[in-house]
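Complex shown without one protein chain; remaining protein chains in place.
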Amino acid sequence: MTGLFSISQGHSVLPVVLPLLAAFLMQPLGRVARPLALLLGPATLALSAYLLIRLWLAYGDAPYALAIGGFAPPLGITFYVDRLALLFATAVPVLTLLFWSRGEDDADPLRRDAVMLLLAAAATGLALSGDLFNIYVFYELVAVASFGLVTLRATGAAYIATVRYLLLSALGSVLALVGIAIVYLQTGTLSLAQLAMLAPDALQNPLGLAPFALLLIGFGVKAELFPVNTWVPEVYATAPTRISALLAGLVSKLAVIVVVRLLVLAFDGTGATQLMLALGALGFVTGELAAWRARDLNRMLAYSSIGQLGLVFVGFSLGGTAGMLAGLALVLHHLIIKSALFALATRWRGALARLTGAARSAPVSAGLVVLFALSLIGVPPLPGFWAKLLLVLGLVELSTPLALGALALVLLGSAVEANYLFRLVVRLYARPDDASTPALPKPKLLDFGVASAAGVLLLAATVSVVPVSGWLRGVADQAADRAAYIDTVFPTTLVQSGAR
Amino acid sequence: MRNLASLVFTAGLAFLLLVIAAQLGFGEPPMRVGGAILEQAPAEVGAANIVTAVLLGYRGIDTLGELSILFAAATATGLVLVRGRKDCGHGTSDPPGGFILRTGADLLFPLLLVVGFYIILHGHLTPGGGFQGGVILAAAFFVLVLARPGADGSGGTSHTAIAFIEGLAGAGFIAIGLWSLWDGGEFLAPLLGKGVMGELLSAGTLPLLSLAVGLKVGAELAGLMTQLAEQPAGPQHPHPQAEDRGS
Partner (left out) sequence: MSAMGPDSLSFVVVMYVGAFGLLVIGAIGMVMSNHLFRMVLALVIAEAGANLLLVLSGWRDGALAPILGTHAADVPMVDPVPQVLVLTAIVIGVGVQALAVSVLLKIHRIYGTLDVRALRRHLELDICRDAGMAPEGSREAPAGERPLPPPIPVADALRTAATDQTGATS
């Protein structure tokens, strides 16, 4: 142990709390010692990441529950820490650090840093929380922080996109709140573990499907779920590209994880999975078709992100460990690739026509785009192939009419996806017309570094498919285990007297 | 097309709610967690107002998240509004408040402060608490702003004060939570002993948390409202973007 202090399970709350503390102190500190305040954000996130990695090393094997305030589980709020939670909680500070804004806009840096920290804290909370209403609170904090961040470019278009995003998101939140109220009316509890215990009697019936649908629509706004994703192209085209990378790469995934937790624990009836399957397949095919029509890079990436998240929902809707594995593989794959593509897009935003011949001035970046495109399409040795294979096999095995319909949509969408991604690649390597096209700026070193690291990670996963999939299966096993969740939060059966 | 989709959506929502309403049991909640809290809260937390015990005890981290949301909204509002103010450097064009309004505001101000702090500090005993009292504190400051529109003599100092109060009050809430973590308990576990229920100094750290919440909410809302009040009204400076194409 070489740390600042010895680590204990109680410290799992710190990655949520410390960024909040830093955000609160940002303004006072900024008026006393401004340079220090500017360093506060990255330092706090680095500390969070360090703490999470230490927690992972110390307690990563078995899941554990943390009763906030020391109040016994059904009454107080619990954090549930398993490998899935740790994985995404660790991704939050790391990715936020990588996409930390460094003065590309003329916004007040202290305010911007504070909002970034709030986003990181809330996103970590989403990964860890085990209480329905607490999840709602963190989700709203993520939402409000992201509203602030997408206005950073201060253009009129950014404000219009923000307010449309805000209204849709707020409507979703109202529906989610109604869903929570109905769940509470039915069960009288908000603890996910106790909901999981009560679910077979109280929630797995038509009246249980209604709150799931409401919660799915509510949390689906951030997860870019099919009918409530109209904000995505507008926001990603008007927000700073780094913020788009964070929203598409990270925040959407955390919303997905929340939905999956709810599905696994409380709403594991067939109706819920069928709803998710249908919406996911529709989202995939509509997203890919819209991406095919897009003429600028940011919106192409945005629509492609909608499509990929639709695929993720299809994966998780398969149910069981197999579904969890397929979904997780797709989520991680998309997290890495979409973050990297947006990192490259920081300097390449704008019309696709501008990219003609970009491979000349930036050969490595263009090579990376090719790699990512191949993996997104699912060309055999790359990880994207294995993820899609798991999905297709699962759908074939299910072979209900709905699953086969979804399979057809998935294959159709993949063909469309291949078409527009190849078009992009061809454009990158086309001969530019030197006279009129200005040389495209190369990506910044850090963004280029992020993209290269993602490329290396992807290739490493390609080479070591067997250990990676084994490890992922372990994560999926833990995450799909409802009984373990209940046992961890309520270690002895005597507590169930509170659950009469 | 859009109207049709909207109609379908609302009709669907209305139908869904109708079906739910037909199935719900009216007025007979299961009281699973709530009942247990009603039984155990007096012994575990020691606050007479059980709503406050839940707010700052059982669901304390929700309250922290809620404070953060207000803080995020205020900071984001600052990000949105402050930048434009440099372009159009004129204050509000509201008429002055007049003698009666100003005197009334000056008289109300101390009274509102007293009421606000009373409600904050008695949050664990009587209805009310940090949020309710904080709103009254914010109202006290906002009455002054309303009575003197465009008086920007103290604008700079009040912004600094608000920034310090909102930052330090929020930090204080977290510090109390971390204190119990340091003490070997969990984050936000109650400290300081429960005292005699019904007295002002009881329920451990609850009154302190309540004070932090009240100050933070007050500063947050006062900041939000002054920021909005300092905005010039109407499209006095249409963006060049808007002119060349009309609508």
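Observations
For clarity, chains are labelled A and B in written order, and residue numbers in each chain start from 1.
Basically, a contact is a pair of C-beta atoms (placed from the backbone, for glycine too) under 8 Å apart; a residue touches a chain by one contact, two chains touch by 3 or more.
Everything numeric here is computed off the predicted structure, so don't read it as measured data.
From the options A:177, A:402, A:453 or A:484, the residue with contact to the chain not on display is A:177. Screening B:44, B:62 or B:186 against the full complex identifies B:62 as the residue touching the chain left out. Of A:70, A:271, A:350 or A:405, it is A:350 that touches the chain left out of the display.
Taking the complete complex into account, residues 133, 137, 140, 143-144, 147-148, 151, 155-157, 159-163, 166-167, 170-171, 173-174, 177-178, 180-181, 184-185, 188, 190, 234, 237-238, 293-299, 349-354, 356-357, 423, 426-427, 430-433, 435-437 of subunit A touch the chain not shown.
Listed by residue number, the positions of subunit B touching the unshown chain are 3, 6-7, 9-10, 13-14, 17-18, 21, 24, 26-29, 31, 33-35, 37-38, 41-42, 48-51, 53-55, 59, 62-63, 66, 69-70, 72-74, 76-77, 80-81, 84, 125-127, 131, 197-198, 217, 221, 224, 227-228, 231, 234-239, 241-242, 244-245, 247.
Following the convention adopted for this analysis, only the chains that are shown with their structure count from here on.
Separating the centre of subunit A from that of subunit B, both taken as means of CA atoms, is a distance of 29 Å. Every residue of subunit A that touches subunit B in the complex is listed here, in rising order: 10-11, 13-14, 16-17, 20-21, 23-29, 31, 66-71, 74-77, 106-108, 111-112, 114-115, 118, 121-122, 125, 133-134, 137-138, 140-141, 144-145, 147-148, 151-152, 154, 156, 159, 175, 178, 182, 184-191, 194, 206-207, 210, 213-214, 498-500.
Within the complex formed with subunit A, the subunit B residues making contact are 13, 16-17, 19-20, 23-25, 29-37, 40, 44, 57-62, 64-66, 68-69, 71-73, 75-76, 78-80, 82-83, 160, 163-164, 166-168, 170-171, 174-175, 177-178, 180-181, 185-190, 239, 241-242.
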